[in-house]
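Shown here: the complex without one of its protein chains, the others still in place.
This part shows subunit A:
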Amino acid sequence: MSTAAHSAQGSPGRPAPAKPRTLLSLLLHNRLAAIGLTFILIWTVVAVFAPWLAPHDPFVTDMANKLQAPSGSHWFGTDNFGRDILSRVLYGARISIWTGLIAVSISFLIGMPLGGIAAYYGGRTGTIIMRFMDVLLSFPSLVLSMAIAASIGAGLSSAMIAVGIVGIPEFARLMFGQTVSLREKEYIEASRAIGVKNSVILYRHILPNALAPLMVQATLGMGFAILTASSLSFLGLGVRPPIAEWGAMISEGREYIISGQWWLVTFPGLGIATSILGFNLLGDGFRDVLDPRLRSGK
């Protein structure tokens, strides 16, 4: 509160109300979030334009040039079938990022409302929902996703669904905990006293206040989803070879680390690492930007 604000009180030229800034502009003002967003943007562009960017056909084998170290003609080297790793990494972005996004969206969009409803309304319904989540959590995640993927049938979409379902309890539990603590806040009681409907309170008050850790979980979940989907591919329940997928590429290339052909795993690994880093930074940025108290403008 400056003197300018004070003198303006009543005079016709009062200051314009603070500009409601859009989420995107707030994110871009947050340095880390901007970096994260850049990584994601780059990988998205790569995924979309892979056919134009790739120097070689990612599926053509060339046994004469197998296991070539990075060079001028093959920047990232070649794999055990002589395929160009750079091209395969670029094509892999399509599958890996897409898988992560879809799987996490499934977990998020199903887990969050389940946890919120279980906590806010409580009672028998809440108990049943949360005990079911515990049952899901009690299985090792890979075993459960294998079982689900196998029962729907092998393929990329069933891998996405399987990984998505396995991630549901994490979000449900997180939202449950958040809602339980928020439910007792006085501003929730104030809204009830006003006569706001429960569904509206849940959506407009509890959800925005609970969102920050869920966003962080979602970005972390991206990494988990990409890796689990890769494991499924490796086990023959996800993408089938020769389709390029980062996790599958690492699985196939891992036996060559010992013999010194590090490039087989390093470049798809970097793909996973940078894309997950991008999502994690974005998640942190979301956390700061979604909370008006943490908005520093930096």
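A few remarks follow.
One rule holds for everything that comes next: a contact is a pair of C-beta atoms (placed from the backbone, for glycine too) under 8 Å apart; a residue touches a chain by one contact, two chains touch by 3 or more; residues count from 1.
The definition used in the following text is that contacts and distances are computed from a predicted model.
For the omitted chain of this complex, the UniProt record lists the protein as "Dipeptide ABC transporter ATP-binding protein", which is one of "Cell envelope integrity protein TolA", "Dipeptide ABC transporter ATP-binding protein", "Cytochrome c-type biogenesis protein" or "Tricarboxylic transport membrane protein". One of A:R183, A:H205 or A:R287 touches the chain omitted from the figure, and that residue is A:H205.
From the options A:N30, A:S96, A:S191 or A:N280, the residue with contact to the chain not on display is A:S191. Residue-level contact of subunit A with the missing chain is found at 5, 8-9, 14-15, 17-18, 20, 185-187, 189-197, 200, 205, 208-209, 290-293.
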